[in-house]
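In this view, the complex is presented without one of its protein chains, the others remaining in place.
Each chain gets a letter, A and B, in the order it is written, and its residues are counted from 1.
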Amino acid sequence: MLLEGRDVTVAFGAFRAVDGASVGVREGEVLGLIGPNGAGKSTFFNCLTGDLTPTQGSVHFAGQDVTRLPPEDRAALGIARSFQVPLTFEGMSVLDNVMIGAFLRTAHTGEARERAGAVIERVGLAPFAHASARSLGTPGRKRLEIARALATEPKVLLLDEAMAGLTPTEVRQAIALVRAIHQSGITLVIVEHIMEVIVTLAERVVVFNQGREIANGTPAEVTSEPQVIEAYLGKRAARAMRRGA
Amino acid sequence: MGLLRRFLWPAIWLLVLLAFPLVWDTPFQQRLGTLVLLYAIAASAWNIVGGYAGQVSVGHVVFFGCGAYGALATYTHLGLPPIAGLPLGVAASVAIAAVVGVPTLRLSGHYFSMATIAVAELVRLVVANTEFLGAAVGLSGPTVPRSVLDLSFTSSLPYYYLFLAVLAGTLALTWRMENSRMGYYLRAIKDSERAARSLGAAASRYKMRAYLLSAALTAVAGSMYAIMIGFIDPESGLGILISVKILIMAALGGTGTLFGPLVGAAILVPLEEISNNVFGGGGAGLTFVVYGAVIMLLARFQPGGLLELLGRLRARAAGRGARRAA
Partner (left out) sequence: MTATLLQVIAGGLLLGALYALFASGLTLIWGMMNVVNFAHGDFVMLAMYTSFVVWKTLGLGPAASVPIAALVLATVGIVAYFALVRHVMRAPMIAQILATFGLALFLRYGVFWYFGANFLSLPDNLVGGTYDIWGIRLPAARLLAGAVALLVTAGLHLLLTRTMLGSRMLAVAEDEAAAQLMGIRPHRMQAVAWGLAAGAAGIAGALISTFFYISPTVGETLAIVAFVTVSLGGFGSVPGALVAGLLIGVIESLSAYWIGAVYKDIVTYSLFVAVLWLRPQGLMGKA
């Protein structure tokens, strides 16, 4: 396993948002994390990235125990992320946003700018490089977060609902981008609500409900269980599945 | 055009600053110019942590005091020229900044602000009760210069150019920081600390660096002050009103901008000197009533300071011009 949470429990007071979850992603894999709203996906995700410290359990990256490591140190090891609600640097240009990521691997401003420019080209934000991040819409912001994360040259990239709120066309473009990222050799963990995304992208899927892992397998295996679909992905996803089949 | 804009205006301003005390050459005017530069150094130093890092220190006088006391204590106890005490003042400042910064810069910025004011008062009380540092009476510099190294002159002119050089150094350092990784990181951290950390920016470490740099430069300003005035006591070296002046000058001109603190100092120092001359001692209270009102109005209507307002007005005028042309 490249990145792995073992027996992770996160308690907010008496409430366990994540309850003894053990999930890991292998090098080169695309892991999908799905489950209804409030299942604890983001909470688990934040334990992997260091935004939260689990109440119990541990997190391991490339054989190293990183449970107590702050997010900035995990970024240095090669873990990058996007946020469910985009947190772009509003006061900065798109280029400067991406430079913040690039600075992780170089202290030199000119070089950071060059590398950031290349990443912006790669994700298709080049026309907006000098626009203010504030001027971007939701799809632009989500793309900018991915660009910023890529600029840190990660080994594993974690995306928290990177496609929520996009139109079908935008989702298709985003899927193409994520595929390209995977092909460049980056391991991916994608948390999604939209079933299509998981089916087209993930090699393995973990289903969360009420803080627990309830299913684990290929998209076909997991989604062939009607009760999983109905009970944990909701009716909308169930319909989408039938359409997809 | 671009080249002109880039080099012409800075060159003109530099010329103005160099020529100022030669053109306005009465002792009062020269002294005024010197004080503007002195406060501009302190306010620019404050700006590094307060403006760029967004951590509002309301007790910056403690570093000013370290510099001032460092200089005059070195003269008093070792007989060395006051300037030799500058490194001592810087070292003390850095130590105090570490004591305040290490526990608070990890927490919400309010803790930092409260700690800065409390520690400044703490140091003032300690110094006021320490015989070695002159207690309530204070310390004096050499009354008659023993050599040029004592930097004791009757005219303000030499101080003017000395302070101008120090200010230039401070601004150059700030400019380099602004355009380096640290400057980018600080802007990002101010915007969203969580996102910045996810990208590898060690937020508390960079805030700490900014604070240490700011403390060291403020100590330099304090040493300069003590060398020029030749006297320091707990009120003039560690009084809360100096913190207030430093803060308001940076905020008025524009926090987080390179020249904001200089602009603020250039406005407020003459105003205060003039009001002191007009009202005498009775004006002192009134000056700070006005300062309080100005700070509130700034916070309420223009937290970005005057330079930002100017930029916005200019952008709007340009926009209007462009529309008219179209």
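Some observations on this one:
The definition used in the following text is that a contact is a pair of C-beta atoms (placed from the backbone, for glycine too) under 8 Å apart; a residue touches a chain by one contact, two chains touch by 3 or more.
As the structure is a prediction and not an experimental result, all values here were calculated from the model.
Among the displayed chains, contact with the absent chain in the complete complex occurs for B. Touching the chain that is not shown, out of B:Leu78, B:Ala95, B:Ala118 or B:Leu309: B:Ala118 (per the contact rule at the top).
Across B:Ile274, B:Val289 or B:Leu309, the single residue that touches the chain missing here is B:Val289. One chain is missing from the display, and on subunit B it is touched by residues 50, 54, 56, 58, 99-100, 102-104, 107-111, 113-115, 117-119, 121-122, 125-126, 129, 190, 240, 244, 247, 251, 255, 285-289, 291-300, 303.
Just so it is clear, only the chains that are shown with their structure count from here on.
Separation between the centroids of subunit A and subunit B, computed from CA atoms only, is 44 Å. Chain contact summary for the complex, subunit B toward subunit A: residues 179-181, 184-185, 187-188, 190-192, 194-203. Subunit A contributes residues 49, 51, 70-73, 75-76, 80-81, 83, 87-92, 96, 99-101, 103-104, 107-109, 112, 148-149, 151-152 to its touches with subunit B in the complex.
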